[in-house]
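A single protein chain has been omitted; all remaining protein chains appear in their positions.
Order of writing sets the labels: A and B. Residues in every chain begin at 1.
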Amino acid sequence: MIHQQKLRFSTRGRGTYNISDKIEDCVKKSGIKSGICHLFIQHTSASLIMCENADVTVREDLNRFMAKLVPDGSPLFRHQDEGPDDMPAHVRTTLTQTSLSIPVSKGRCDLGTWQGIYLWEHRTNYHKRNIAVTVMGE
Amino acid sequence: MIHQQKLRFSTRGRGTYNISDKIEDCVKKSGIKSGICHLFIQHTSASLIMCENADVTVREDLNRFMAKLVPDGSPLFRHQDEGPDDMPAHVRTTLTQTSLSIPVSKGRCDLGTWQGIYLWEHRTNYHKRNIAVTVMGE
Partner (left out) sequence: MIHQQKLRFSTRGRGTYNISDKIEDCVKKSGIKSGICHLFIQHTSASLIMCENADVTVREDLNRFMAKLVPDGSPLFRHQDEGPDDMPAHVRTTLTQTSLSIPVSKGRCDLGTWQGIYLWEHRTNYHKRNIAVTVMGE
């Protein structure tokens, strides 16, 4: 069995957004009990990560780490068509994930206790982001 | 066909652990001849990587690289609930993989000659780590 649907998110600029509940809804809707839930973000300046879901400072630290590793407006980058955060967003995406797969068991995402699914917006402005969800299994 | 099982590993602290044989066992057990073997580690402070399997210095160098890129106890990090290696473990996980998929062909993981599947423990202490394995195919 295969279930496919698109999710559309409005981000409020750079930062992480917990999308676990929305993904869980897709799995429920699919009626699939065991298999895989595959996520694919259709952009190159936002990405997907699994991250600790209890303490917000984890994601703040993560953002601070990335801001230092890939600084906005770095003289290293020539591609600045859309501003100083343009190329850093592409690099951040490459260092994290465009696609993510999660096991489905007993009709649910089989996550660890402290795991959440996050959309990571790397641009400083608001954006619309599409995620293609494919649930495959029985 | 779908085969799901859980693997549980005891790590002896930070470092890489070759789990290729255990994954191969799951594929054999599944009876699936062609498809995909999907791995998902249910934690946010340990991760999965494919890595060179012949020379141990590769993984030592990799650990040294990560220790420099994401230093334990860095003043950049506020989240230190479980010690100086807590937040670095989350960052290292984000920069590597929580889920990994391997092609299954002729009833085996279709790896390249020099590829091994590794669990990468990022915490300095011993931990129990769960990996959810899903083999899908025919």
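What we mean here is this: a contact is a pair of C-beta atoms (placed from the backbone, for glycine too) under 8 Å apart; a residue touches a chain by one contact, two chains touch by 3 or more.
Given the structure is predicted, the values throughout are model-derived calculations rather than measurements.
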Hidden-chain contact residue, picked from the options B:87, B:102, B:119 or B:133: B:102
Those residues of subunit B which, in the complete complex, touch the missing chain: 34-36, 49-52, 55, 57-58, 60-62, 64-65, 68-69, 95-97, 100-103, 105, 110-115, 136-138
Positions on subunit A where the hidden chain makes contact: 2, 4, 38, 40-45, 69-70, 76-79, 81, 87, 90-91, 93-95, 97-99, 101, 130, 132, 134, 136
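The criterion applied here is as follows: only the chains that are shown with their structure count from here on.
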Euclidean distance of C-alpha centroids - subunit A vs subunit B, Å: 20
